[in-house]
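I have a structure here, written as structure tokens, and I will follow up with some questions on it.
In this view, the complex is presented without one of its protein chains, the others remaining in place.
Labels for the chains are A and B, by order of writing; each one numbers its residues from 1.
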Amino acid sequence: MGDLLINFLSGPVPIEAYLGVSLIMFFAGVYGFLSRKSLLMILISVELMLNAADINFIVFNRYLYPGHMEGFFFALFTIAIAACETAVAIAIIINIYRNLSSVQAGELNQMKE
Amino acid sequence: MQYTLLIILLPLLSFIVLGLMDSKLKPKVAGAIGVSVLGIITLLSYISAFEYFYLHKIEGVYEKLVPLHIEWIRFNEFLHIDLGILLDPISIMMLVVITTVSLMVNIYSLEYMKGEKGFQRYYAFLSLFTFSMLGLVVATNIFQMYIFWELVGVSSYLLIGFYYTKPSAVAASKKAFIVTRFADLGFLIGILFLSFYTKTFDFNILNSGDASIFASTAGVSFMGISVMSWTMGLIFIGGAGKSAMFPLHIWLPDAMEGPTPVSALIHAATMVVAGVFLVARLFPVYHTYAPDVLHVIAYIGAFTSLFAAVIACVQTDIKRVLAFSTISQIGFMMVGLGVSGIGGHEGHEGLGYMASMFHLFTHAMFKALLFLGAGSVIHAVHSNEMNHMGGLRKYMPITNITFLIACLAIAGIFPFSGFFSKDEILAATFQFSPYLGATMSFIAGLTAFYMFRLYFNIFWGKEHKHEHTPHESPFTMAFPLVFLAAVTVVAGFLPFGKLVTADRSEYIIHLDPIVATVSIIIAVLSITLAALMYMKEKETPKQLATTFSGIFKMASNRFYIDEVYIFITKKIIFNLVSTPIAWFDRNVIDATINNIGVVTQWTSHKTKRFQSGQVQQYAYVFLVGTLIIAAIMLFV
Partner (left out) sequence: MADQIIFWILAAIMTVFSILAVTSKNIIRSATFLLFVLLGTAGLYLLLGYHYLFAVQIAVYAGGIMVLFIFAILLTNRPGENVKTEKYYRKVIAGITSFAGLAFCGHIIYWNVNKAYTLVATSELKVQDIGHTLMGTDKYQYLLPFEFISVLLLACIVGAIMIARKR
């Protein structure tokens, strides 16, 4: 048992372990995006998915092209863009709430009719 | 003779002014405008007639004057539609007839239509009619004639439907318009044929006797009949429609729904003779290139004449009697043209043409007089029915005398104008065929009979109790009667043969003494018969009616021609042609379009929920789609 554990833990972390974690994060985000009604929850789910993508960039960069920095910068810019996106989205949500007293995605259909 | 343009344009101006101002003008002012314009153009047309017949004769032949000629639409170097004025004996004669009768009707209407709603409109329409009729007779080419021909039809329609709140008047106006329009289709096709083969519309070229323009028709035939016969026959259909020849006569009796002066002007004196005028205008073409059609015209005229005369004998509505009498008399004119030749003054070949035109002239006068007299009677009695009248001679002496003069004229009693013109037609017909001549003499007898039946029933016979005593019409109505009666008395002595002939050269009228004597005898006998039957209240007419109940009933119902039309249109055309077409239109063409709409609507209803605006739904669809595509790419 102990040997097995030591064997398992020996050497570097395998790439698929990272990918598995990011995969679970991503689909947790997808689940949240599809199932939750509150706009803020949708936004949280989007953040989760973005982070999962970031992890993938970083992992691929580190494992496949250790001498390059493309993945790194992609992740960096993604974080910046995520910040922008969140700022604007939250501004919109607050504005919507101010006008409609609701942040439920299903109820925002005034523009439709 | 440039001023003849004024004759045409002044009524148009008056129409525009009256039509635009309409009720802004006082009725009296509108009437004054109408009458004064007509007065001016009547004067002008008399002046032009004198000038023409005195000054424009070269070596015994009247010139064809074209004082105005404008090229309007040019198709190619040969074919162009022009507008212009053509003056020759018949158009000058028609100018005189139209302006005279129109003036009389305008004066007469001042009183007759007084207080009617739409008095100004009435005068506007009268002006429009006068303009179009004058334009028709002076047309230089067949297309201009067609344009005015349709304008005349429109103004006739408007005037018949003048009492547009009355359903029968509306129906009558529609009937008149549709029937004549239907006939005009034939006319139009004829025009197209004619212009196709001759490359011209111009009357002067068509009538010039130049054989080269008809060269392309030689040897062309369809169904065994030469193309010129087809063409001229089709053109005659147009004329038959306007002139109420059998079987296109059905609109004319109904057209009596219009005001009586309108009937006098349009449906007795001027418009209904347009067909006769058309044949006369193209007479050289008919005579040279389609003599068979000319004979057909003669027989159609004779049949129509007989047919209408028989019906006229049993009608009780006085305006209807006059309407059928008009049809009958137009039949006379058609016969006169149909049996005529050109020139040949020794053998009297051109007699029919001259007689027909002469009859047109005299008939216009005395038939207008009859209608205006009838209008006067109706004005007094407020009814069209014969048996509401009777014994009116005591109350209406002027109407009585003038009506009697007109009846004598139409019956053909010397020295009234109808005698001369009718006897010349009879003489020409006898020359053509004794049988046809005998028929026409018989019809002349019938004419005398039914006219005096009418006369005696109105002015003699048993007096009908009136709600208020009938009274003589005032001066504005009496004056036209007197004037037209005077014309009717003296017109027979006009040297008509010197003025209007087929070849425009002088023609000495030669009265056949045998024909004249016989026809006078027939007329007198018929009048006597009518007097015996209707002068006093007697049982004879009723007995006769029961004895010949079959034919009496048929004639009363106008030989069921209207019913035949109704049967053909409603049962045959509507059921067998229109209904399937309507079905096809509704269930195939419309249904295709509608179903496209329905399908589109259905599809959009169904696909509407895809466009829900729910971001999460979009994301879901997007995700599922991505997964499916990825799976396909990976596993398939």
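Throughout what follows, contacts are C-beta pairs under 8 Å (C-beta built on N, C-alpha and C of every residue); 3 or more make two chains touch, one makes a residue touch a chain.
Note that the structure is predicted; figures quoted are calculated from it, not measured.
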Interface with the unshown chain - residue positions in chain B: 620, 623-624, 627, 630-631, 634
Chain not shown, touching residues in chain A: 6, 8-21, 23-32, 34-38, 40-41, 43-45, 47-48, 51, 54-55, 58-59, 62-64, 66, 68-70, 72-73, 75-77, 79-88, 90-95, 97-98, 103-104
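As a working rule, only the chains that are shown with their structure count from here on.
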Chain A residues within the chain B interface of the complex: 30, 33-34, 42, 105-106, 108-109, 111-112
Touching residues (chain side chain B, partner chain A) in the complex: 612-616, 619-620, 623
